[in-house]
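With one protein chain removed, the remaining protein chains of the complex are shown where they sit.
Labels run A, B and C following the written order; every chain starts at residue 1.
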Amino acid sequence: MLLEKLQSAVGAGVILPDGHETFVLNLGPQHPATHGVLRVKLTMDGEYILRAEPVPGYIHRMQEKMGENRSWSKYLPNTSRIDYLSAMTYTHAYVLVVERAAGIEVPPRAEYLRVITSELNRISSHLVWFGAFLLDLGGFTPLLYAFDDREKILDLLESVTGSRLTYCYYRFGGLCNDVDAEFLTGAREFVAYMRPRLAMYRQLVTDNIILRKRLEGIGRIDAELCRKYGATGPVIRGAGVANDVRRVEPYSVYPLLDFKIPVYSECDCMARYLVRMDEMEQSLRIVEQAIAQLPEGPVMGKVPRVVKVPAGDYYHAVEAARGRFAIRIVSDGKEIPYRIKLRTPSFSNLSLFEEASRGMMLPDALALMGSLDLVIPDIDR
Amino acid sequence: MTLPEPFRLLAYLAGVMAFVGVNAAYLVWVERKGAARFQRRPGPTEVGPAGLLQPLADAAKLLSKQLLVPPDADRTLFRVAPVLVMAPALMCLATIPFGKTLGARSLDLGLVMVFAFGSINVMAIMLGGWASRNKYAIISAARIVSQNVAYEIPMMLVVITLIMVTGTTNLQEIVEDQAGGFWKWNVFNLAANPLMPVTFVIFFICMLAETNRAPFDMAEAESELVAGAFTEYAGMGFGVFFMAEYANILVGCSLGAILFLGGWQSPFGILSGVGWFLLKLYALVFTVVWVRWTFPRTQFYGLLNLSWKILIPVSLGTLVLTCIMLKIF
Amino acid sequence: MTPTLDELNQAFLRLLTPAPALGTACEMHDATSCEGKGVSPNPAPTPPPTSAPVPPCRIVEGKTKGYHFDADLAPDQIVPAGRLLDERGFAIDAVTGVDWLAAGQMEIVYDFYHPVSVLHVVLRCRVPREGAEVPTLSEVFPGANWHERETHDFFGIRFTGHPDLSPFLLPEDADYHPLRKDFTGAA
Partner (left out) sequence: MKRVILEIVGGFKSLLTGMRITLQQFFKKDVTVRYPHESLKMTKRYRGHVVLLRDPETGKSLCVACKSCEKACPSDCIVVEGIKREGEKKKSVTEFELDFTRCSLCGSCVEVCPSDALGFSKDYNLASTTKAEFVKIDLVRRMEGEIAADAAHAQPQPAIPPENPPGGTSGSAAGGTPAATGIQTGSEKPAGQEGKA
């Protein structure tokens, strides 16, 4: 009688060959671990996951179709709304691909400023990940510390772009406005401020035995799996492959800057965690150098009044905070794009979740999901 | 003036209930303020000075909510579980000596009684999870049982060590045994067992686990199980579970203060009284809050590993060591 | 081991040349190459090839295009080509559908990047617009599974052999394909 009741309570499941009964557990669409409206259908055997099937699409906005009914430049604000946490890098990809196609020259100062703002944006994105990941793991306080630091970045970026999240700062051929000395001093101060903070995070979180026990050896994603699924960014760099678009397919002024690509070969959640923590340090270095090298000059190049892209298809990838973000545009020579394809890192990174989470326990699978650093609009677009 | 025994008991019962009620409510405030301070924000500020009336506002809100029972839940068990989780905590406090003469009942088997009632708490949470007919709640209930089974063992081993040192299970006598300065407190009683501070740490960890506090809050690991066993509870049903959690912390910390920190004894051996006991109690409570807002949650099997592979062997070791020490000296 | 462009070109030529489908591939490419010619206003039959046919695979100028190697395939060449890239350590980047309404064709573009080298390979395949169907690549690259599901959602291109083509990003009862050029809005 009791057994029957328990069985009916957990829902009709499948009896496994060894007599265990499975049940389906829905993670989401509204669930504290999914940071947005993502649903993951888990088929569980007790606390073990037999199959995890992500069901995205709850906030699908048809960003790609939107590109097909507005002009090249009107699509600019959209690009910062795909992954709202690293809006700068996404806009960067879009302006780069259009500039590449239309042959627009960008003044060096603008490229440097793009790099500075992109890297600041990357740090702020990683800080959100850091806080949210710790939240997944049940640590609340680091989130608030991370947001405190992030506020400083947002203040800086707001002072130049006028916006805190969806910047829309880049334009074809440059930037919409130049930065002032205040911003540069502020950015320098931020770099000086952030370094001890990162050391503090190392002591408070990275070295913490509970965190290490939770992440080390958990959620194995190796290089082969990354390759088969197209997973990029910190996921592949945590699998020992130095894949970073900034180095592999250099763009902008990144080749002129000295920075390391953090690579860890443990393939586990800890490796991905450490990659991102190290990346923040590297981004600080990039910001520092770019400010030191920042040339004088205009921030806007010569751009035709109405941007037209010669017919053909063009592709450009950038390294966004979550990995390789690429835009493929197809033009028929008109003022309006014929097709815009957004290749987003979260989409590819999540696609391996089903395979990587097989046989894991529920809390570990959530650590794995957190370590992928998903942004749901980035999956759904 | 002395009251007849039944009235005296009633008065104490009322006193204990009031103490638990006020404390449970205000520990929520302490927790929220504490969390806010650790996170460098002000915390509740709007209701009353420094948000002091926040617990009342919360209670009013919870009371005004409809008590929903999920359609397929076991109605009786679902309703009974919050009561069952609250009552044992009250019973436990009946044996706690607050001062030299302040305590509801000085029982010879006080310590045993505390643990006997303390274990019911787990059953009640399990019942609540079970009765709500929710997958998250059932997983949570299963977790909470195995967690508590795992942590009662080292806890008991530690307490047996203590009983061997003090030679009694009467809480009042245990406190009296530690009179005469803080070096006489059990936590520093190195003569009985050089590993006494370690024993205290084990006790504290077990206490956190027994009361389902972070970093061992597997039962309501909100990123995995939403609100665990309490997912389906609304209004005051949830409120009672919430209060019971704090009541249990109160019991756990009182026990810690009594067993290891000399209860109402003053550290300098001059004055002693309720004030010292409360000070020690709240210091421990603060540490509990502090720990929660510092660490991430352990994973479930990590928690069991910690218990079975580290805490039980070590506490068994201290027990054996104490035996030897007591036999020799 | 990082592959070189020349080696890749040779391998692709070997793969594509003896294939009986070569004719089709070339024809399709000429029909409406999405480079340069775009959509001809007159979608009617393909003009006969006047000059030497464009080879089915070619090295392109990466600086302007953003990719380095481009190959036109017939549907049955997709899986062998995918295998070929898989052996050389390429990773799946994206699967893109393009609806050439005027030409009455659907183009499926596969992007591949190499994790540690700059190489970026593009495979394309054009099929008739109605009842567009190509074999799935998810056997070779499991990551193609989601990309193909998405492409099926948006364009209605069927990927034969795909394990699950149920709506993915669209609502589960969706029977429309919003990125088709003739799509005007869901009911």
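What we mean here is this: a contact is a pair of C-beta atoms (placed from the backbone, for glycine too) under 8 Å apart; a residue touches a chain by one contact, two chains touch by 3 or more.
Fair warning: this is a prediction, and the values are worked out from it, not measured in the lab.
**Q** Which displayed chains make contact with the chain that has been left out?
**A** Taken over the complete structure, the missing chain's partners among displayed chains are A, B.
**Q** Please identify which residue in A:A102, A:L135 or A:I210 touches the non-displayed chain.
**A** A:I210
**Q** Where the complex has a chain not shown, which of A:L76, A:V235 or A:A271 is the residue touching it?
**A** A:L76
**Q** Which chain A residues touch the hidden chain?
**A** For chain A, the residues touching the absent chain are 70, 73-78, 81, 141, 145, 148, 151, 155, 158-163, 166, 168, 176-177, 200, 203-205, 207-210.
**Q** Residues on chain B that touch the omitted chain in the whole complex?
**A** On the side of chain B, residues 37-42, 45-46, 201, 290-291, 293-295, 310 touch the unshown chain.
One rule holds in what follows: only the chains that are shown with their structure count from here on.
**Q** Rounded to a whole Å, what is the gap between the Cα centroids of chain A and chain C?
**A** Chain centres of chain A and chain C, defined by C-alpha means, are spaced 27 Å apart.
**Q** Could you state the distance in Å from the CA-based centre of chain A to that of chain B?
**A** Measuring from centre to centre gives 42 Å for this pair.
**Q** Per the contact definition, I'd like the list of chain A residues that touch chain B in the complex.
**A** Touching chain B from chain A are residues 5-6, 9-11, 23, 25, 31-33, 46-47, 134-141, 144-145, 148, 204-205, 208, 210-211, 213-214, 361-364, 366-367.
**Q** Which residues, counting only chain A, touch chain C once they are in their complex?
**A** Contacts found on chain A: 56-57, 60, 62, 64-65, 68, 97, 100-101, 103, 223, 226-231, 236, 241-243, 248-249, 311-317, 324, 326, 328, 330-333, 338-339, 341, 343, 347-348, 351-352, 355, 380-381.
**Q** Quick check on the complex: what are the chain C residues that touch chain A?
**A** It comes out as residues 34-39, 63-67, 89-94, 96, 98-99, 109, 111, 113-118, 120, 122, 141-143, 145-146, 154, 167-171, 178-179, 181.
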